[in-house]
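A quick write-up on the structure given underneath.
The complex appears here without one of its protein chains, the remainder shown in place.
Up next, chain A:
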């Protein structure tokens, strides 16, 4: 783990779980897998606190444990999973676009709590939705369950590995830690539950749906005495499926930008058809025949078969090679080259960064070197049609920032510099890694700056919160306009200005974090698929 990643993980853990969990988490990320007592000793925290922190981390799938020889349990942190916490808003927003508010809240509850049973999720979401509805209306559990089942069917939520059911005749002492297993077939299997009920408002004075008085809890909650029907079956959000969705979105929008709306719709149809049949790490989708694609096009699109064929041929001939032709049966078999698409997206990101950082002439040189693979300095000046001095300057600038590298080709065995070719080249993988590292640093800087800004104005923020609370309570008890005005004037105009500036800055920093995370996603996907190929 690079220092930048560790720093970012530390900031994220601290913001979301507090300092104690951060200390334990960062220690585990730095040192790898360790047993409980060593963690407590090295970090200097009490055993009790270490246990609590580890429980929280395991609950959120950030730390896993393994039993080693002699019954020692070792804990290991997953650094990449910690970095996913940046992407939570994107996951939740995506679910909202696909499954509306109910789905959005389901995924939000699962992300906030790490893992939950289905009954717990349904209850929480129904309660939350009921809060937002008008008075008198409540959210039915059945509707929430339906959305949950749909999410499971499309693999957006999956079951967590569970404790294996051992028989009572197992000899010997129980293991120090359970080994959790999950069967591939069972991962998306929803247990047959009949959850009946409606959501409850927190402050409602009416009796709840079961007809019991308010003091008693409803029957099928995590009450001590009542058995939970799906106890032990926990669900978590399936981040890989979300990543697959984001990747598909990126490809479709790339095609839309490069060609037109219709071709992007065709590509979207092809991707949708291969959602479940293709694994997320496959280099290309299963071949689809042109007839199948024609049948699966969305209803609104009435293009004729010939037009579809023309579009497909165009897509297959495009130098970016997003779509490839793999055969001629069934009117032409077409695949989407996922790895090539990711590589093109990563390259486009690099080009765009070079352009924004160094200018469009540099970008021209960069694209030239990409195209020619290896090129000498003299040739760069000729091909790019840029004066020699400027070209050299730009090449060296990019070289010093590690966007490019030099390849030496000696003419003589003694590698004399006067008799060696020096060729400029762009290694996309290493440039992508470098850029990714920079992204991690940027986000860490953004978070630090945001925390600094908030801390600077802490007193002012607390004051404004207090004033708001006073105004709210006064409005509830019915106060006059003049009194409210007086209270509002407790915050002076320059202070208001300061608050406005602070809010604007914090919003800008937050929005930047979200955008940098999009770049991180693209680069990480590319690096991952390239490493798998090798």
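Following the convention adopted for this analysis, contacts are C-beta pairs under 8 Å (C-beta built on N, C-alpha and C of every residue); 3 or more make two chains touch, one makes a residue touch a chain; residues count from 1.
Here, contacts and distances are computed from a predicted model.
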Legend entry - Omitted chain (choose from "Cardiotrophin-like cytokine factor 1", "Proteasome subunit beta", "RNA polymerase III subunit G" or "Ran-binding protein 10") - UniProt protein name: "RNA polymerase III subunit G"
Legend entry - Of A:51, A:372 or A:449, the residue in touch with the unshown chain: A:51
Legend entry - Among A:20, A:151, A:350 or A:431, residue touching the chain not depicted: A:20
Legend entry - Contact with the hidden chain (one of A:325, A:367 or A:392): A:392
Legend entry - For chain A, the residues touching the chain missing from this view: 15-21, 36, 48-49, 51-56, 58-60, 65, 67, 73, 88-90, 92-93, 96-97, 108, 112-114, 162-163, 165-168, 170, 173-174, 176-178, 180, 224, 227-228, 231-232, 234, 356-359, 377, 388-389, 392, 416-418, 420, 422, 506-508, 510-515
